[in-house]
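One protein chain is absent from this view; the other protein chains keep their places.
In order of appearance the chains are A, B, C and D, and numbering begins at 1 in each one.
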Amino acid sequence: MAAEAVVTMDGWCMLHDSRVFDWASWKVANEKERTEAVAEFKELISKWEAVEEQKNGSQSIYKVVGNKADLIFIFLRPTMDVLEEIQRELNKSKIGDYLIPGYSYVSIVEKTMHNPMDEGRDRELNSKVEALLKPILPKWEHACFYPMARRRWKDANWFAIDKAERTRLLYEHGMTGRKYAGKVKEIISGSIGLDEWEWGVTLFAHDPLQFKKIVYEMRFDEVTSKYAEFGDFLVGNYLPKDDVDTYFSL
Amino acid sequence: MAAEAVVTMDGWCMLHDSRVFDWASWKVANEKERTEAVAEFKELISKWEAVEEQKNGSQSIYKVVGNKADLIFIFLRPTMDVLEEIQRELNKSKIGDYLIPGYSYVSIVEKTMHNPMDEGRDRELNSKVEALLKPILPKWEHACFYPMARRRWKDANWFAIDKAERTRLLYEHGMTGRKYAGKVKEIISGSIGLDEWEWGVTLFAHDPLQFKKIVYEMRFDEVTSKYAEFGDFLVGNYLPKDDVDTYFSL
Amino acid sequence: MAAEAVVTMDGWCMLHDSRVFDWASWKVANEKERTEAVAEFKELISKWEAVEEQKNGSQSIYKVVGNKADLIFIFLRPTMDVLEEIQRELNKSKIGDYLIPGYSYVSIVEKTMHNPMDEGRDRELNSKVEALLKPILPKWEHACFYPMARRRWKDANWFAIDKAERTRLLYEHGMTGRKYAGKVKEIISGSIGLDEWEWGVTLFAHDPLQFKKIVYEMRFDEVTSKYAEFGDFLVGNYLPKDDVDTYFSL
Amino acid sequence: MAAEAVVTMDGWCMLHDSRVFDWASWKVANEKERTEAVAEFKELISKWEAVEEQKNGSQSIYKVVGNKADLIFIFLRPTMDVLEEIQRELNKSKIGDYLIPGYSYVSIVEKTMHNPMDEGRDRELNSKVEALLKPILPKWEHACFYPMARRRWKDANWFAIDKAERTRLLYEHGMTGRKYAGKVKEIISGSIGLDEWEWGVTLFAHDPLQFKKIVYEMRFDEVTSKYAEFGDFLVGNYLPKDDVDTYFSL
Partner (left out) sequence: MAAEAVVTMDGWCMLHDSRVFDWASWKVANEKERTEAVAEFKELISKWEAVEEQKNGSQSIYKVVGNKADLIFIFLRPTMDVLEEIQRELNKSKIGDYLIPGYSYVSIVEKTMHNPMDEGRDRELNSKVEALLKPILPKWEHACFYPMARRRWKDANWFAIDKAERTRLLYEHGMTGRKYAGKVKEIISGSIGLDEWEWGVTLFAHDPLQFKKIVYEMRFDEVTSKYAEFGDFLVGNYLPKDDVDTYFSL
């Protein structure tokens, strides 16, 4: 018999969009082209910031450490349509010629429903839950992203065990998370039916060491050691709009 | 001893053809070239639409969210020959220079045969089944594609269990699907012997959240939690012909 | 103790050579260059056809459906030296500039030896076996290629079970194959020690639906459901020399 | 119940940054460009060396054997911010146009805490531990890098076994390591939450045969044979600043 399915509350659509910057071509461009491209890019950021101010979405840009990408953009918007439009606008912009698309991840901000009475009220819940489902990204110094899935193994099948057991395991997991209050903020987004893994996890910290601390400690939680599979991890440093000129200057 | 094999009814050949758009080269092209390329592309779409009007095939174009592709074309045609010709015509067209081929998937629309008396009457069945095997793609706002396979594990071997057990598991699975009537439409196509996985699943919805809802809920079905393996998921927003100019305009 | 090893009879060397056609560069070439490239390519084909007429080899070209490749060449020749020379001659030819090498597969046509007395007489057997080991490719409308291997799992180790059990399983498998007589032709080539998987399977059919039918039905055979692992599948439509001009014309 | 989590002491942030050198473009550059690029690169190295002299970081450059990369840079710095700035400065430099980014790895130097009393004193410990957490890379002739993880299998789950058992296994492992004192130096850095695997291992030796000797012998340690998974291995020869001119000269 099938296990009882989880009911989720779902919020904004989320896009992690990493880009490799083509420095060699950038240097070949003349100074006027570069200046215009950066100015136009900053206008785009301002436009995005206005959306965030109106609480119709949120975004941040991070400088990725290592060679997986140069920049990663994280966008939250009410619809998938807007996310695609943002990408297209970026690609059509002048700086878009140098921002070669890399790894990306599509998901929707998700909270597991504890009270089945709430079912069907997705996206219309009270303000507290709304803040969780439509989160404004904290402008902390560092972000970390990784996708994950739950195992469906013979003796460790997350989708076949009792709901009570799942609740117990997740409660224990939550207790580990609480130790990092104030040090790490977390956004969970669901990607089943949308992208390669089952969930995306986006972490924010003032000190990137805390990413290592929390993920390492959680690896000993039973829900992780027995049921979790992880994709690749990306770590980045926050790029405020004021540093955009410096970032691209030669 | 071998398990009893499934008998299928098979319809149109199906091609999922994703393309990365080369925006940087597109911008370098002059306006005349771009205008001609878009006009020629729209003529191609009109030609395809005429085929759909005559019920000799169907197709839709979607704007992909994320960096896996910019556009995905879904084509249904009576033969593999026509599918290859469509691709070649697209590649030879002006806009083809900018539509860099990406991930693709080849399959044939498939229904499992419940009445063995129907065997051998493939593609010649009554009008109701015909509509299922030769489906006109709904022009809903969003589409989702993913390939999947059934496990052949020691204790979970789909191709070795009783036909009755397979039927029971699929019936339960169908019950989950029914809950999404009106919210999600589904086309199942078989790719055993044709492409990397065993089936392609193409979903359509007005709200992409429903892709996440249905695939998540189905993950708790025994047929999924125990026997299913999934490839990558692609999600896109419908691109009607009327929006083609806007899509490519700089 | 080790299981009894299989003895094989081995024939022609086989190369599956897939190519992505660079349509964008092809369009930039002037008409004279294109005409010369196609004419030279057709001379190459004629040269290959002469080899086939003299029964010193065989080959066919297929238009691949989907984006894995545009064309796949299948070559059979007496030696690996000749296969490499053919590839090099193609690469040196004018059209070679546009035929970007893609996935390939190296193998040798193989028959399992049932009579151990025949051992050591490889490549020198009677005319019937000779026809199987040195096959002239049927010019049927469609071809399908996939590589495969046998599992070496704890409880399903093909290379550790009794020879009698292997024979029983393969006999059953052969019975499934017989149902497709006249619909599907098959060439098995061994690639252990030569390429990534253990065998290559090349199928030919008038209707590509038969590729799906036979591979699907065989998946229920015990030898497949328990012991087989599959690589990727490539499907193509036959390209006769007379259609070469049309194929490349703009 | 969850196993007791490990407590770590953590030091400098570490970046392994491999680059493929674009020799073909380098040859096309004129001699003046090449001379300036090398001179600027050596200034960068001098700047990095000054940081090392002040014990604010460390780095070395290695010439990679094989085609995975031409050069690998290993950087240790107090923060992720500085690591990203170093990469960006290198990419913006003249030689950066030819140093195509390849495989990279992000981690933080890590020591397992044996005395729980030390917890919370990360990065502020006594001078001996400080030397381990903020290591100056030995300028030995050869380096080897590989990432690794611990298994989370049903009967071999590193994160689910007793802490005492983990300590026993690691002690035995340490005994093997001691045999190579004077022959191999090792830096362990943690990458859980930062990169794809769980740890990075960087080895240094005068004779690269010792990399093979130690890793081979350790493979028989129970902690390895039962619990370890390895990524790819990169081996390189030390490139001192004095040899930089020769390295790039044509």
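Assume contacts are C-beta pairs under 8 Å (C-beta built on N, C-alpha and C of every residue); 3 or more make two chains touch, one makes a residue touch a chain.
What you are looking at is a predicted structure, and each value in this text was computed from that prediction instead of being measured.
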item: Absent-chain contact - pick from C:36, C:165, C:196 or C:245; value: C:196
item: Residue among D:52, D:130, D:196 or D:217 that touches the chain left out of view; value: D:217
item: Contact residue for the chain not shown (choose from C:8, C:35 or C:56); value: C:8
item: Residues from chain C at the interface with the omitted partner, ascending; value: 1-6, 8, 10, 13, 15, 17-18, 79-81, 83-84, 87-88, 91-92, 96-97, 101-106, 108, 110, 122, 152, 154, 157, 159-160, 190-196
item: Contacts of chain D with the absent chain, listed as residue ranges; value: 20-21, 23-24, 27, 63-68, 70, 141-142, 144, 146, 153, 155-156, 172, 203, 208-209, 211-217, 219-222, 224-226, 228, 232-233, 235-237, 247, 250
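FYI, only the chains that are shown with their structure count from here on.
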item: Third chains touching both chain D and chain A; value: none
item: Length of the line joining the C-alpha centres of chain C and chain D, rounded to whole Å; value: 45
item: Whole-Å separation of chain centres (CA-atom averages), chain B against chain C; value: 28
item: Chain D residues counted as touching two or more neighbouring chains; value: none
item: Contact graph of the chains (line, ring, star, complete, other); value: line
item: Interchain contacts (touch definition) - all pairs; value: A-B, A-D, B-C
